[in-house]
Structure formats: C-alpha cells, structure tokens
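First the structure, which I've put down as structure tokens, then a few questions once you've had a look.
A single protein chain has been omitted; all remaining protein chains appear in their positions.
Let's look at subunit A:
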Amino acid sequence: MPAAAPAPSQDVKRKAAREVIDILHEIATLLNTRLDRQQLSYCVSLIENGANPEALANVIRQLREEYAVEYVSGEDVGAR
C-alpha cells in the first residue's frame, strides 16, 4: 500500500478514526440499524481484519433473531 503521507501522529490518527466512527454511528442511527457505538466499533474492527460485511450482517441478524427478546426487553431469558 503506497504511503499517502508521512506517518501522521498517533493523536491525529486516533482523532480521524474517532471522527469516522462518529459519522458512521450517525449514519447507522439514521438508517435505524440499532447498533450502538460499542457494537459499531467492534464491527469496524472485524471488517478491518478481513471479515466480510455481508457475512457479518447475517451473523448479527441471526444472533438478534435468536436472542432478540433479551435485546428488546433487557430480561434474562435463560432457557434459550
């Protein structure tokens, strides 16, 4: 990968990354994805490490389906 610029300082990088996350979070809210910031950051990391977005989306959906009750009501449904 060509180096675009001399390595920016860690602060700047971190700031840029944070901004990206911010924007993504906003878009996620707009699109009603129901991902909170934490989940989104994990997704981002997973994708950066090579996960396929479509697959990830499916997994999240599946998990939500199976354990959606907890998510909605916050109760502990142990039997599932």
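Basically, a contact is a pair of C-beta atoms (placed from the backbone, for glycine too) under 8 Å apart; a residue touches a chain by one contact, two chains touch by 3 or more; residues count from 1.
Assume contacts and distances are computed from a predicted model.
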Per UniProt, the name of the complex member that is left out, chosen from "Aspartate aminotransferase", "alpha-glucosidase", "Spindle pole body component" or "Pyruvate dehydrogenase phosphatase regulatory subunit, mitochondrial"
"Spindle pole body component"
List every residue of subunit A that touches the chain not included in the displayed model.
1, 4, 16, 19-20, 22-36, 38-39, 42-64, 66-67, 70-71, 74, 76, 78, 80
